[in-house]
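Shown below is the structure under consideration.
Shown here: the complex without one of its protein chains, the others still in place.
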């Protein structure tokens, strides 16, 4: 593993002083004001119309891939901070239509349904109002001025409704580094911290279609979701997981990506790389960089395809539901190759 | 209006006998077995990979349009059959993060949220399990074998998760026929039944980019949603509305479109064109044709663009949330030109 | 109507200066500290064990009355501040059990259900965390220290779980004053402000069983709910209504009642008795007096019984669901005579 270490990155991590590490990183890596004082889009600003034309030109075969996990009651959530799995219920059914009396004329019958769920229970985008740094939200606004119990008054997820169509790039770190780490399955072990060096090694191994450019959305596969498909959810929701090292904050900043998503619950490596911490990379990425983070994505079919044809970039449409004032949204991201 | 009448279509409508009209239409226009006995996709089968390559090539400027209405408590629903507006609530807020004690370390704060809503409360796809014809679901299955209180066991909306990327075509019937009907606003009046002749007239008026081909998704604008933006919701949910005539069933069948969406609550003209009826065109379209119907879409920005540049076709991605067993799904459809 | 006026009370109402009126009333009528600095029960402290023994002795015939309105989707709510009607859905049904396959052995079948609702959508108790006066909650605590997005950390409704068993007294102001106001139906007109004089007149008219004593819960019937049963909900939720005058605050304080409930949406007369105001009597009653308020109760059957037998007091059990941290609770209050 020595060859995978990242001396520069590790400097950023003072294990015993999370706050100092966060303060230093936020001071060095921050996009406040970059798109003016009224900005609500953060790194989505990196996606312009030319970028979308570039992305559409990546479509060659017409194959599509849903990058969404299933939304149902058998999901991984255990109720932490009221994050349950979705509860989907029927208000009319085919059984009733066939045998019962639904009150409709001329033989028409219907089924209808309802859902109750946390917006971040399964495949999701974190909105820019999801995380705060010392009371500050994205672009330096005070958190209490942004998200009240009536929702996000400024950066609600509906602001991104028409934005996220761009070039997507799969970085299959699981397949790239797994063998070196002893995994025949193309998976990183839980607790493995992915550094900028690991990212660069993956890009190099995957080849030219993996070059990361301004405005891309990176889909980073650790392989943990694949593992749960074999072994059951276990502690997928909040437990130990591979994920990005706190030290990747400079890379997230300098790469000028529009967003990044992982196949894990929490994007960052868990346990976090500090003695006492809770998701410190979120604290940099969302309020300081204005970076859109995706979690619990499902890259499995796409990754299998990319491993076969060697094309790692694609047209990505990942449109959140425009729920007014939401700080996150379920999403069914679609990759087209 | 005489020149807009549709003698052939009107033959199909026996005003005093809805059931007979439905029976005759279903006998004449039915796709059961067309894609084999196990099919769960219906007209989505018309979208193949070549179709998606064709669609991607329509992207020229990189402009994007969300075709979704807002999801919030101020929507049009009034509780009919338990269709309420979405209730979005916060489980953590910025106010708490700034002033309160959320229990997180090192200055990180968070906001999180929850939603309870009918799946067809706002911009949506009807799934193939949504409507039955005399106890039969799509492809001739018995309704009670398809949709139980545990959801759609066969044609649940998750089956369409990766499918709906195709060429979209806006048919702005409101702008095309509105002036003739006395509307300066480019809107059809409530109760106006759109026939195949009206559709053809619209296509002709819009020009070549509006030709309808196998596998397209048609976005049909009546202008009713625009009217609610000016006048308030009124009876948008279930009241009188412009919409497709029952007589368009043959056109829906023969055009081999993959789906069709309107800017109205119920797709069909309301009141329906029979003495006693409830959504009889649904009864043909969903269980007999296997046709995907979209409702409550928002074509306004797209329509303004098309009226300006004269290009009515575009790349459409309209990915439902893969809610296991759902008979419909909220969707944020994205058009890229 | 002159004979029903209340000069003393009207002094308290400066129509053009709600805040000054509230400040003066709160200064004069306030129970902070009365039960110590840690108190979470407010006027429920007036109910002691002897009071319950007294109440139980009122049971003579064994007749019971539910004072709850129905909980269902046909309720009066219109979505104001996300107050919808309850959405009750089935997760298993008899139709499925009879015809379908629920996956259970030996012929057992089941039905099960789910609800999504605002806690104050129908018959309810307001908890002490429901209303604040200039940032202060009950007993002088700061509002932000009491109710966060995680719920009421101090005075959550679960604190009242075992408390509300006491003597109830029906004050049927509708029947007592209705005739004088021109109503043959025993109902007060919308917008009618009930003053202390009206309350006293009602007590006098009803007789000895209506004497109000320390620890009682008053059930005050205006007749508005009866009117909705005849005429439909109309603007029951938030519209014009009979209800208590702001000037009754001294009576609510000095009577030492444990709680008071009405058959209206909002307890107070609406429109409120000021040029610009929103529920100013709540602002005195809950945070300053610590008084439990009930809303949307259904006194109809009980009132008919009391009008017949002349016994207006009864054993009342009105137990909230002990939802941890809730600021209100649905309740099915039970009167036993």
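Chains: A, B and C, in written order; residue numbering restarts at 1 for each.
Operating definition for what follows: contacts are C-beta pairs under 8 Å (C-beta built on N, C-alpha and C of every residue); 3 or more make two chains touch, one makes a residue touch a chain.
Source: prediction; values computed, not measured.
Taking the complete complex into account, C:146 is the one of C:41, C:146 or C:177 that touches the chain left out.
Checked against the full complex, the one of C:39, C:133 or C:172 touching the unshown chain is C:133.
Residues of chain C that touch the chain left out of view are 18-19, 22, 48-53, 56-57, 59-66, 68-72, 81-83, 86, 88-95, 97-99, 104-120, 129-135, 137, 142-152, 158, 161-163, 165, 276-280, 282-283, 315, 317, 319-328, 330-334, 336. Against the chain not displayed here, chain B makes contact via residues 87, 89-91, 93, 95-96, 98-100, 114, 116, 149. Although one chain is not shown, part of chain A still touches it, namely residues 73-74, 79, 82, 84-85, 87-93, 95-96, 99-101, 116, 118, 144, 148-150.
The working rule: only the chains that are shown with their structure count from here on.
Rounded to a multiple of 5, the C-alpha superposition of chain B onto chain C involves a rotation of 180 degrees.
For the self-contact between chain A and chain B, the two sides draw on mostly identical residue numbers; the shared fraction is above half. The distance from the centre of chain A to the centre of chain C, with each centre set as the mean of the Cα atoms, comes to 46 Å.
Mean C-alpha position of chain B lies 44 Å from that of chain C.
Between the Cα centres of chain A and chain B there is a gap of 29 Å. Shown for chain A are the residues in touch with two or more other chains, namely 89-91, 93, 95, 98-99, 114, 116, 149.
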